[in-house]
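Shown here: the complex without one of its protein chains, the others still in place.
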Amino acid sequence: MTPPLTYAAVAVFAPVAAALVLAVLYPLRKKGMPAAVLTIASSSAAFVSAVLLFIDRLQGAPPELATVPWIQSGSKVLADVGLRVDGASASMLVVVTLVALMVQVFSLGYMHDEEPPAFGRYFAYHALFLFSMNVLVIAPNLLQLFAGWELVGVTSYLLIGFYFKKPSAARAAVKAFWVTKFADMGLLFGLLVLYVASGSFGWDAHLEPATATLVTLLFFFAVVGKSAQFPLHVWLPDAMEGPTPVSALLHAATMVAAGVYLVVRANPLFEQSEFTRTVMLYLGAGTALFAALLALVQTDIKKVLAYSTCSQLGYMVSALGAGSMVGGFWHLTTHAFFKALLFLAAGSAIHAVHSNEIGDMGGLLKKMPLTGGAFIIGSLALAGFPGFSGFFSKDMVLEAVEHAGKVPFALLVATAFLTAFYMGRVVFVAFFGAPSARAAHAHEPPWSMRLPLVVLATLSVFGGAFTTPFAALQGEEVHFHLTGGAALASLFGFAGIGLAFFTYGRGPRHEAPGAVAFVERMSNSHAVNRFYEVLFHRVALVVSDALAWTDRYIVDGLINAVGYGALEAGRRARPLQTGLVPDYVLAAVIGVLGLAFWSASS
Amino acid sequence: MESIPFGLAALVTLFSALRVVRSPNLVHAALWLGLALLGTAALFAVLGASFLAGVQVLLYIGGVMTLTLVGIMITRRHDGLNVPAESIGHVRAGVVSVALFAVLAWAISATPGLDAAPLGPDATTQDIGHALVGTHVLAFEVVSMLLLAAMLGAIVIARRKDPAPHAVTHLHVPATAVREAAE
Partner (left out) sequence: MTLSSCLVLASALFSIGIYGLLTRRQAIAVLLSVELMANAANLVFASFGHFRGGPTGQTFALFAVALTVAEVAVGLALVILFYRSHGDTQVDLARELRQ
């Protein structure tokens, strides 16, 4: 195996080896810390391999493949399983392993108060998750990607529901699983149609326009679920029940990004369907605005960040819809870094004040300068402040969308304004001003929690420099230049920060301005949830009840009837066997009669 | 011209046959069989099979019928010649036999070429003799073996085993008891 493939292999197999060891050796898990050490070691190995792979790929060699036949029918191979190293998988692998490693290190401090067995279980799940994600990233075909996708769904269920004894957490995990599983049907059916139409699960098939549209729309349905776009975004806010590091990993950087990655991977297919791309463009932009509005009115810091993630994913989706695969992918990358940073910094704040509410924070910058600084850096990157990494990726997105449609572009610019505003709101309320009672005793967290903040903050600041190499890896030549769209968005961003300062930055919290209150009442985030609730109870349960009845009474009934019928037939036929000779003679004679008749008539 | 004897013999045979199967008295039934066999012999004669007719009378009437009568005597409780013979299931039997006759008659009538005149002269006894030891000698030998086997078989089946089963227990008496009884 060539070096690049070896790196990829290590990235995949190190975590799963750790996970298997932890699964089998319960004592390791029970002790807690050994599990953490093992997981972090394997993640480090994966990260180092990913970086080496990335550097290797920068040389510009063609993609490499290492596969073994997986599904065979007779002598025909239907699908392979294995590794594929190219620009896209190498980039994504770095992102995933880096964020995972940072989150795991952070968790050493954050989850410190957990019981050792739970601590061990936590890290075992992390190892499993990283493996699942890597399987998805280096998949050589869409079928293996789907396998990784499903694995990610399962492991994220385990992680979100980590505090399974808390009813709301358990429900949130189930909800996340249900909604994404429902959406996954799109991926499954899309794969089926793809296979029937093209005979393989590869993404470079050339399809008829109608088929391409069908397949990509089905895929996009799965993306809507996984990447929490409207209307399947409902699971993401609830998923904040999981530990904050988990939120940083799953819902900032990796799991939700898997949907975007799917589109990146299947880009050749998506290029063949204008219709799907248009849908993506509008839905993405719409979700971006919608989620930003909802982020405005949240008081739970994690929920703000959750809706923010939805919103930024909307940016990525509409960039992809506008035809800029690189733009969407690069935004995914920068977003991974600064959103993870935001979540971890928020986690540090939460850990200090023992509450998620921004109302319980205040003046934290003074008490926790590192955390505060990290959060501010993350916010600036998110808002696309010039110079930060987010600025560069947002610029690519906006440039693409501007040429694709005026309406989506307008929506995205408005979202930029709102993004700056709601992040400003959080910054000013939580990190400036007078501390609340709870925040009085806040202090910086241990080094395990500070280190990841520093690493991610650095990347958020200087990541923009990687724009050109990143794009080159994806096969495109991009040189940054300031576009009108980006400038416009930056202006709106400044305006947003300014408004936030006016509203929240001066002294004690003012009453929410009229606009915000109006939005609060209007954007009933519960409406979508209620809709699904009704749908589930009135439709899904009814259908499943009907099917269960059919299965029990009709399908089983048929089988039972066959058995019963056989018994009855036997019972009725018994009297024929009288045991009396004359009756048998009669039977014989009747047989002769029949024989005579038959031979006479032929 | 042969039709008259044929018709007569046929009538006699048929009538006797009916009496065989319907007569309530077993001995009468056997006797009616005798008449039916005689009628058949007459038919054989009309058909030019004189040797066969003779054999029929000798073996069937003389042998089989006699044997049957003896059998009746041995195996039935009776007083004198009044041997009752029950029968049931007339309707279904009637239906089946009539149906069978209908099918056979229909098959016969549907077969062409059955109304031709005799193709050749009737075989003489000499011809039959030649056939028996000539063309059909194997069958001839086999049948004789069969007759022997049947005879032996009948003897073996029907013989009384002595001692009779319920008397066997006496043999299990210990030797001492026998000696005691002898003293």
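When the chains are written out, they are named A and B in that same order, and each has its own residue count from 1.
One rule holds for everything that comes next: contacts are C-beta pairs under 8 Å (C-beta built on N, C-alpha and C of every residue); 3 or more make two chains touch, one makes a residue touch a chain.
What you see is a predicted model; the values in this text were computed from it and never measured.
Residue-level contact of chain A with the missing chain is found at 577-582, 585-586, 589. Touching residues on chain B toward the chain that is not drawn are 2-3, 6, 10, 13-14, 17-18, 20-21, 26, 29-30, 33, 36-37, 40, 43-44, 46-49, 51-52, 55-56, 59-60, 63-64, 67-68, 71-72, 74-77, 85-90, 92-94, 96-98, 100-101, 104-105, 108-109, 111, 114-123, 127-128, 130-132, 136, 139-140, 143, 146-147, 149-151, 153-155, 157-158.
Just so we're on the same page, only the chains that are shown with their structure count from here on.
The mean-CA centres of chain A and chain B are about 97 angstrom from one another, to the nearest whole unit. Across the interface of their complex, chain A is touched by residues 89, 92-93, 96, 99-100, 103-104, 106-107, 110 of chain B.
Remark: chain A residues 582, 586, 589-590, 592-593, 596-597, 599-600 touch chain B in the complex.
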